[in-house]
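As you look at this complex, bear in mind that one protein chain is not there, while each of the others sits in place.
Order of writing sets the labels: A, B and C. Residues in every chain begin at 1.
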Amino acid sequence: MSETEMQALLKDTPSNWGKWGKQDEAGAVNYLDNQQVLRAVLSVRKGLSFTLGIDVCAESGDPVAPGRHRPQRYMLRDKGHYEAGKVKRVKCCGGGESSEDLMSLPLHGTTHFDALGHVWYGDKLYNGFDANTTKGGLQHCGIAAIAEHGVVGRAVLADLPRFKNLSHLPAGYHISFSELRDCLDKQGTQLEKHDILLIRTGWLNVFFDGRVDEFFGDDEEKPERSFNLIEPGLTYEEDLVQWFYDMEIPALCTDTLGNEQTFSSTTGLHFPLHRALIRDQGMLFGEILNLEKLAEDCADDHHYDCMFVAAPLKITGGTGSPANPIAIK
Amino acid sequence: MSETEMQALLKDTPSNWGKWGKQDEAGAVNYLDNQQVLRAVLSVRKGLSFTLGIDVCAESGDPVAPGRHRPQRYMLRDKGHYEAGKVKRVKCCGGGESSEDLMSLPLHGTTHFDALGHVWYGDKLYNGFDANTTKGGLQHCGIAAIAEHGVVGRAVLADLPRFKNLSHLPAGYHISFSELRDCLDKQGTQLEKHDILLIRTGWLNVFFDGRVDEFFGDDEEKPERSFNLIEPGLTYEEDLVQWFYDMEIPALCTDTLGNEQTFSSTTGLHFPLHRALIRDQGMLFGEILNLEKLAEDCADDHHYDCMFVAAPLKITGGTGSPANPIAIK
Amino acid sequence: MSETEMQALLKDTPSNWGKWGKQDEAGAVNYLDNQQVLRAVLSVRKGLSFTLGIDVCAESGDPVAPGRHRPQRYMLRDKGHYEAGKVKRVKCCGGGESSEDLMSLPLHGTTHFDALGHVWYGDKLYNGFDANTTKGGLQHCGIAAIAEHGVVGRAVLADLPRFKNLSHLPAGYHISFSELRDCLDKQGTQLEKHDILLIRTGWLNVFFDGRVDEFFGDDEEKPERSFNLIEPGLTYEEDLVQWFYDMEIPALCTDTLGNEQTFSSTTGLHFPLHRALIRDQGMLFGEILNLEKLAEDCADDHHYDCMFVAAPLKITGGTGSPANPIAIK
Partner (left out) sequence: MSETEMQALLKDTPSNWGKWGKQDEAGAVNYLDNQQVLRAVLSVRKGLSFTLGIDVCAESGDPVAPGRHRPQRYMLRDKGHYEAGKVKRVKCCGGGESSEDLMSLPLHGTTHFDALGHVWYGDKLYNGFDANTTKGGLQHCGIAAIAEHGVVGRAVLADLPRFKNLSHLPAGYHISFSELRDCLDKQGTQLEKHDILLIRTGWLNVFFDGRVDEFFGDDEEKPERSFNLIEPGLTYEEDLVQWFYDMEIPALCTDTLGNEQTFSSTTGLHFPLHRALIRDQGMLFGEILNLEKLAEDCADDHHYDCMFVAAPLKITGGTGSPANPIAIK
């Protein structure tokens, strides 16, 4: 196999392979040890908690591209089943009734975390596992390793649109590394080593405001876009990637579907940050978070840090997992 | 409709209907306000976190009764799809690849929380909503109300089998109210108002040790059992129910599928506590938690309290939601 | 309940309730007795068979409105699973391998037949069964009754666009009863009592030619359209409905999603023919058939009749079933 563009780009990128042992499949959440948990607790000042998951199966729709799998909920039992005699009544129920349902749930189809084996290049996953082991389910680097560990740490929010006086960043906008730092500076936010980074773009509002066509972009105009998204975000910059490495950031979470500028303006590639950060550094990506209320509160009290607690499900072999992370201030 | 046995039993049971307004659908998690979050933080001493979800789709199996829906994971894309040319490669991918999957997930089929509209009697859900509103999905008292609030509070563990020097409580065992208090006393655990109660029975070990037939019981011998479980647990006792009410307990979580003695030895009914606590008091039930490691740590350091953080998914109309709760000590 | 417009319209419409007994749930396919099977056989002249199902899960897409459930196929085992060691090899396999998959299949999401309980008005299904019995699954008039009987009879094709020298009928076009008869006459086709009627509109070609927006119509312009279709077809005419009754037509099949003019130009209602023919006469509706090759052959040899053999699946409680009907000439 000849070298791909992704391989060429990331040839000398910093890597955490081996840092937590050859068998590690959890990656940078290993940074979140007891000390980080205790540090996270210190961010709690008011006892206010914010749940960051978006609504699933709401009438307003799930932000999933047309044609892709979207979450569906199916009713298995409700009051109607009792009325129609579809539930066997036994004496010991004593008139008690219940409801049940089931979901068809794409593991990246709502607020979720990516497993480290969700993306790769050069036939190797994080920590050097062979990409062949993804066949039929992630034998290595599945989401269960991270779910077992849990995600508890201090997080800081960078609220880009507020910093720029916008309701949301424009389609395809590149948040440069220097702009990210300016935003944190202007907020007076001190990002410390091992902090989880939350980035607000406001972009999800475009979807929830009903501008669905704008949200998914014009697929036909730019046929080179394999994935009909035109989201704003960070993208590959050598010093940005080095900074994530040096600061030992365990996780990056945003209010976009892809966590980075869809079509990378610095490299011409799709999703290079996924490869540099997830595959090479073992970082955890949390996507499609609703950061609106948290951001308002941060703007109000000028504290942009919080205790962040999240736990994907321990899905054996899963490429990701839905979650409803909680920020506590 | 003539009065059912469940109605007769719970005629004078304490109720929280109206306590948080006529439109409330979240119930007793409303107790978990800022003060409770701050109190929870005080339980964190070591910075140790325990993820309490069980494995989903593991080879050891999911503890779901035969014939009922079990979680299934379906692969949508893996390395094989690339090898077989099933993924359209576009230039800008640059050799980057990824995996995706989807689950069929019964909302009570793994570690989960019950929505308040999951159970009812007398055609009324918690807070008086009409049971007809469950048809096709919970229009009221769905899990999203609780998921929006989040579950952050101080929890205490009652480790019954350790107290009784057993690996697990026997099938169908009744944990009496007085035994629960004795256990907490002997542990030196002070359960305070607004604490979340975690009860360990060890019963899930029967399943995970491979004794599946023992776990699900002999359905044929006792045909009056509609639900082939014979789990140990608390059951309806008037003073127990009053105590939950007086102590304003937001949530009860256990390591069993049903959170209470399946076939109630005090009432002859199925699941009366679900009705008394969920439907009447609006309490949150968390079921199928893995409490093993947490319990070991509590036995080690003699601290049976923790900060408990959990967040079901915001599933519109859902009768429950999977979750992976975290206990932080 | 006050009388609805549908009830008013169909107050005196001919009905087959009771014709095959009070318990009958199969309806007009009961006309298809041994004599009809033998008559069907007589239509076979060349031994040529045409399979009338459309492709399911093809890359060209399934003609399902955006936002509705579409057929999905999930791989459970393929060569990749063997390569990744995901299939337990036992000695007696001797190197034999296999593949398996599973579908999520909406029962009206591809070529299919409607159960008689699929539509109703006035709270009564075909043959007078209570609409409450549909809750949680069709206790009466499910597709299994028809699937048990099977659909074997003589069919005749009315090829409207060929008759009118069009590639397909225009959006929303009303095929009048007199035009239907003219078409059959011009074709030289003698529709006999108990014949199955196949109507070609060519409308599906709009979808398969990639004009998806045209196919589903402009939902926003006509907000009164609950169902974003604008298909051409027959609609309610009193003498048409009487003719179906008098001719004892067992089934109507077309190459459209809804088998009738979506927004009825004679009544201002949605799908009144479904009610008059399925609910009142117990007729079988087959929808989304691919009639292209059959129609070409009929135009070639001037024989517009065939032996029609189809069998929905015996799905207990199902509101319909996919099928791949066969026309034999």
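Definition applied: a residue touches a chain if its C-beta (ideal position, glycine included) is under 8 Å from a C-beta of that chain, and two chains touch if they have at least 3 such contacts.
Just so we're clear, the structure is a prediction, and the values are computed from it rather than from any experiment.
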item: Listed residues C:55, C:246 or C:301, member touching the removed chain; value: C:55
item: Per the touch definition above, residue among B:13, B:30, B:104 or B:267 touching the missing chain; value: B:104
item: Sole contact to the chain not displayed, among A:24, A:78 or A:114; value: A:78
item: Positions on chain A contacted by the hidden chain, ascending; value: 74-76, 78-80, 83, 102, 135
item: Residue numbers in chain B that touch the chain omitted from display; value: 61, 66-67, 69, 72, 75, 77-78, 80-81, 83-86, 104, 132-137, 139
item: Missing-chain contacts mapped onto chain C; value: 4-7, 9, 33-38, 41, 44, 46-51, 53-59, 69, 73, 75-76, 78-80, 88, 90-111, 117-123, 131-132, 134-138, 144, 147-150, 152, 224-226, 263, 267-272, 274-275, 309-320, 322-326, 328
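Going forward, only the chains that are shown with their structure count from here on.
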item: Size of the rotation, in steps of 5 degrees, that lays the CA trace of chain A over chain C; value: 180
item: Chain A and chain C: spacing of chain centres that average the CA atoms, whole Å; value: 44
item: Interchain centroid distance [CA atoms averaged], chain A/chain B, Å; value: 26
item: Overlap residues in chain C, where contacts from two or more other chains coincide; value: 75, 78, 80, 83, 135
